[in-house]
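Quick one: the structure is below, questions incoming.
Note that one protein chain is taken out, while the other chains of the complex remain in position.
Right after this comes subunit A.
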Amino acid sequence: MGSIWDALLKAILYSVNPCDRREQLRFKPSHSVCISRSRRAKLEHYFVMEADGAGSDVEREDESVIELLRDRFRLLTISIAEAQAKRNDLEISLPIAACIADLAFKYTEQLAKDLELFAQHASRKSINMEDVILSAHRNEHLATSLRSFGTDLKSKEAQSERKRKKPSRKEDKATTSVVHIPDN
């Protein structure tokens, strides 16, 4: 499940992660989409200059990237659906799994649009955790489970921050104790 998770992270919301940023992010992707920098630049260019109606070859590049993402998304959702069906000791037929995958892809597009609008409405440039929880307001159980998951994430992050800072603090204490040696 872990590899599905980080591959989903890559495929979601038209995210395009160039290979050279992998080290900076300290993220260990097992199946990574390695899209070249020129393609990524063209994709960003297309999205930023959308109102202009950019040139046709840029649109075709963009279409191919979307198709690639759609295929990877389909692969991942089908594996999640198969795993879930296995838990109930049932089989799921392949066209049905593909239907669910396409449905999830369309849902993701709408979700991305909603999140962007929420962030714009709050006059922010980045999408927050609160935006995602807000987009799940239609079902109470869903909202509560997402909220608890969010607080878990935040607490894990705080823990890892504290662990990183602990060794540096211990070194400081060691140096101060060395300094206070009395000389006769």
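Going forward, a residue touches a chain if its C-beta (ideal position, glycine included) is under 8 Å from a C-beta of that chain, and two chains touch if they have at least 3 such contacts; residues count from 1.
Note that contacts and distances are computed from a predicted model.
Novice: The complex lacks one chain in this depiction; which UniProt name from "Glutathione S-transferase omega", "CP12 domain-containing protein", "Protein MHF2 homolog" or "Enoyl reductase (ER) domain-containing protein" does that chain carry?
Specialist: According to UniProt, the chain not displayed is called "Protein MHF2 homolog".
Novice: For the chain that got dropped from the picture, name the residues of subunit A it touches.
Specialist: For subunit A, the residues touching the absent chain are 1-2, 5-6, 8-9, 12-16, 25-28, 43-44, 47-51, 77, 80-81, 84-85, 88, 90-93, 95-96, 99-100, 103-104, 107-109, 111-113, 115-116, 119-120, 125-129, 131-133, 135-136, 138-139, 142, 145-146, 149-150, 153-154, 156-157, 160.
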